[in-house]
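The structure's right below; bear with me while I get my questions together.
Missing here is one protein chain; the remaining ones are kept as they sit in the complex.
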Amino acid sequence: MIKASIIGATGYTGQELVKMLSGHPHIEIVGLGSKSYAGENFSKIYPHFRGIDLICENPENDEIIDKADIIFLALPHGLSVPYVKKALEKGKKVVDLGADFRIKDRDIYQSWYKTQGPEEDLLEKAVYGLCEINKEKIAGAQIVANPGCYPTTILLALIPLLQKGAIKKQNIIIDSKSGVSGAGRSLSLNTHLCETNEDLKAYGLPLHRHIPEMEQELSLNAEEEINITFTPHLIPMTRGMLSTIYLELEEGFTGEKVHSLLKEFYKDKHFVRIIGEGESPHTKWVSGSNYCDIGIFSDPRNNRITILSAIDNLIKGASGQAIQNMNIMFGLDEKAGLPLWGMYP
Amino acid sequence: MIKASIIGATGYTGQELVKMLSGHPHIEIVGLGSKSYAGENFSKIYPHFRGIDLICENPENDEIIDKADIIFLALPHGLSVPYVKKALEKGKKVVDLGADFRIKDRDIYQSWYKTQGPEEDLLEKAVYGLCEINKEKIAGAQIVANPGCYPTTILLALIPLLQKGAIKKQNIIIDSKSGVSGAGRSLSLNTHLCETNEDLKAYGLPLHRHIPEMEQELSLNAEEEINITFTPHLIPMTRGMLSTIYLELEEGFTGEKVHSLLKEFYKDKHFVRIIGEGESPHTKWVSGSNYCDIGIFSDPRNNRITILSAIDNLIKGASGQAIQNMNIMFGLDEKAGLPLWGMYP
Amino acid sequence: MIKASIIGATGYTGQELVKMLSGHPHIEIVGLGSKSYAGENFSKIYPHFRGIDLICENPENDEIIDKADIIFLALPHGLSVPYVKKALEKGKKVVDLGADFRIKDRDIYQSWYKTQGPEEDLLEKAVYGLCEINKEKIAGAQIVANPGCYPTTILLALIPLLQKGAIKKQNIIIDSKSGVSGAGRSLSLNTHLCETNEDLKAYGLPLHRHIPEMEQELSLNAEEEINITFTPHLIPMTRGMLSTIYLELEEGFTGEKVHSLLKEFYKDKHFVRIIGEGESPHTKWVSGSNYCDIGIFSDPRNNRITILSAIDNLIKGASGQAIQNMNIMFGLDEKAGLPLWGMYP
Partner (left out) sequence: MIKASIIGATGYTGQELVKMLSGHPHIEIVGLGSKSYAGENFSKIYPHFRGIDLICENPENDEIIDKADIIFLALPHGLSVPYVKKALEKGKKVVDLGADFRIKDRDIYQSWYKTQGPEEDLLEKAVYGLCEINKEKIAGAQIVANPGCYPTTILLALIPLLQKGAIKKQNIIIDSKSGVSGAGRSLSLNTHLCETNEDLKAYGLPLHRHIPEMEQELSLNAEEEINITFTPHLIPMTRGMLSTIYLELEEGFTGEKVHSLLKEFYKDKHFVRIIGEGESPHTKWVSGSNYCDIGIFSDPRNNRITILSAIDNLIKGASGQAIQNMNIMFGLDEKAGLPLWGMYP
């Protein structure tokens, strides 16, 4: 069995990792790191785990890294570096669910995240863990930067189109919608049921922190600098994320062709499902699963297409993709430990 | 007291009219028309009205029109014409909440609604009842076509900008989100709680029926034919509508200027509130009220602005605006009978 | 115009008072007291009030009381006494929405609320403001203790039955359910959308603080000491409260008789609606209104009846009843300023 430690186990993505890894056929969870809850039974913090036999420990002790083969970091940005360093020195593998290793340009990282990122040589070792795109690099990586939730929906839809030259590289407009669990377990009026239930709003405007991550990967694949317009919205539901992406077609392309192109691109990728043209994906169809469902609509009057891309923000947008990355890093079946289907209704 | 009849009283917009009109200082409800519930006490159909003393009657009897000064039609499209004819012959005023009198071009109406619209001479009498824009025409109208909910959010935001030449007339992209009550009281999997709660999806694609209504009014105000890209989404909540509108600025304009321009345009319009730059309106701030809240974000990297426009779809998007129209038609205070504030939380 | 100040204006019940009083035909709001928000425009705190012209002030300044005829106190328990003393000295009337003046026995108050209540002579002046039961006393009161939300649902259902000897005085079991707004605007995992949405649980067990208030009023009306069993539950919705009350019938009584008895008792009380036997009230039928809807079911196999009693916890369970009390205290129409109907759907 491969031994796994989770540092930052008591956030929503941390507990989702615990859930999936505790049923993974090749994994044994050996450490749960939490500063605030060190010494407490994990099921005290999340009583749906009543019966589990795992005690949180202080992640600053080396032990949590020593005893593991793979370390998952599920921490707020700015906190990963010391753990990554320690893990790499000890020859362990790391999947970092936070933002620290995603941005390759240290200045850009600093200007968006208001803190210094990892040093150059450390940063260079990190592979951007968008599984369906970077599988080969991930397979050989010691450290993987797990993508953000919004970028996952958007990059999976756009990278194939940019690679094939199907769409204009500028004028990309993205209207994204997220359930409230994306804001985590911390308390604010934005997560207060009475304020958020039956409410709908944009947030994080004008410049949400996921923008540089997306622009970096889009530019890389387009071989041209890309600036997107991106508006995230908060939806009164717990889970689920949908991005509606407005694109201009390059000459010679139609909605139909784009549909075929995506079907072809993803035909052997289990976790991306291209749905029928003219159908909108529903977040509920992917809720509780690691799928990304993508749909395409033609707007021939304006020579545009609209792409809709849906995930479960806590799974394909975080912990599920992290496990998929780990599976690739260890040469396991990419689907191992991941839910077969979502939960419906 | 002005006497009002409501035909189609048992839908959501019908009962909302009953609620507001029954508290209106200058109105007496004299008739509730409903084919399916003729003879039944209105509070049987909507028990929150227990104690009201109103019996539904067959709207095909002339009486319901004869005894009223103003007729509200809250019917599915395709059904208004006979009632409007009868009302006009009898010298009554009409506010039609349906789509039949909104589209001025009969061919366009037919191609989008798959049924024939009103004859030319009848159609000509109808004024498009977007209160803040067409107040003078409404004041003199015998028949007012009450705008659709999506068009209300979008036209209130865009018409001032088109009139002032602040935005490019093409490349207008609109991502709208609506609560489920927009789908009415009829039963479908789309309104089934278990299928829609905790779900999010686009619908009505690629070409939603509100498009020709919006393009007609936008083109009229832009003095140029405008084709928009429009994607509506269904949000797991009962009430509320938010449109996120992506626009390119004309030279010489900035987000700040657009903000001032809108503030100036609406400074004497009670029901449109331009909120601070950099703030997103929340649908919950307008829920239960007749307000339209509009916010603006600058995207200077792309020379774009994003406008967010929020209403309560059943009030400013339907019955509230209908009453506002009636108030204008009868020379009453525009605010009479309308809620002072929304319901929060 | 009667002048009103609200101290504790920025909680949910405070802002609900602002909403209703700002539309009240005989009231002018002259002061909003809030320690944390003194100096701020009220619409900054609750943006649905954008356009209102009210600035919060420090409630410790005498002015807020001096300039008003009636003071509403919407404060956590334990904080009302100094304001009440000052108001009474200055000859003002007071409606206290908190618990401090509800319990007539100071020892009982202290043992349940862990703080000392008002002194005997002050306490004696307070009338328990259950409008439909104590109207005459309220009319002559200078200070009214506005009932708790749970007690309102339960006492309105039980007092008539105890007065008429229709039910056994012991073995009263009450299973209550409340929306989340009852917990106020403060932040906790219990109000976190992700934790509470799609969740259901009991809370405040075994002994919720509303018990002594209910037992005091029940015992008073039964002329016998009554101990109830009471379990409150948290329901994943914002507003609404339903109490399901299990009772044993006294000899000679049936469900039908109890139904008639309640109908007779409340026939002239506008805000209590006894609904048909065999019908359950819905909280949504009273949401946004000051109504209490009561339904009765017979369980003849066990010689029991089940009574269901529904209110909007923020209106009839708090601010609506407070205004109703004020209307009675000032000899106004009991319905003045209160919503005609609730908001549906």
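Which chain is which? They are A, B and C, in the order written, and residues in each are numbered from 1.
Definition applied: contacts are C-beta pairs under 8 Å (C-beta built on N, C-alpha and C of every residue); 3 or more make two chains touch, one makes a residue touch a chain.
Being a predicted model, the structure only gives us computed values, none of them experimental.
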item	value
Of A:I275, A:I307 or A:M326, the one touching the omitted chain in the full complex	A:I275
Absent-chain contact - pick from C:L32, C:L242 or C:I294	C:L242
Contacts of chain A with the absent chain, listed as residue ranges	12, 15, 19, 22-23, 46-52, 181, 185, 198, 238-239, 270, 273, 275, 282, 284-289, 291, 293, 340-345
Interface with the unshown chain - residue positions in chain C	171, 173, 175, 177, 179, 194-195, 197-203, 205-206, 227, 229, 231, 233, 235-240, 242, 244, 246, 278, 280-284, 287, 295, 297-299, 301-302, 304, 306, 308, 310, 345
Where the unshown chain meets chain B, residue by residue	12, 180-181, 185, 187-189, 191-198, 236-238
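Going forward, only the chains that are shown with their structure count from here on.
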item	value
Equivalent-chain rotation between chain B and chain A, CA atoms, steps of 5 degrees	180
Inter-centroid spacing, chain C versus chain B (mean Cα positions, whole Å)	37
Separation of chain A from chain B, taking each centre as the mean of its C-alpha atoms, in whole Å	39
Overlap residues in chain A, where contacts from two or more other chains coincide	194-195, 197-198, 236-238
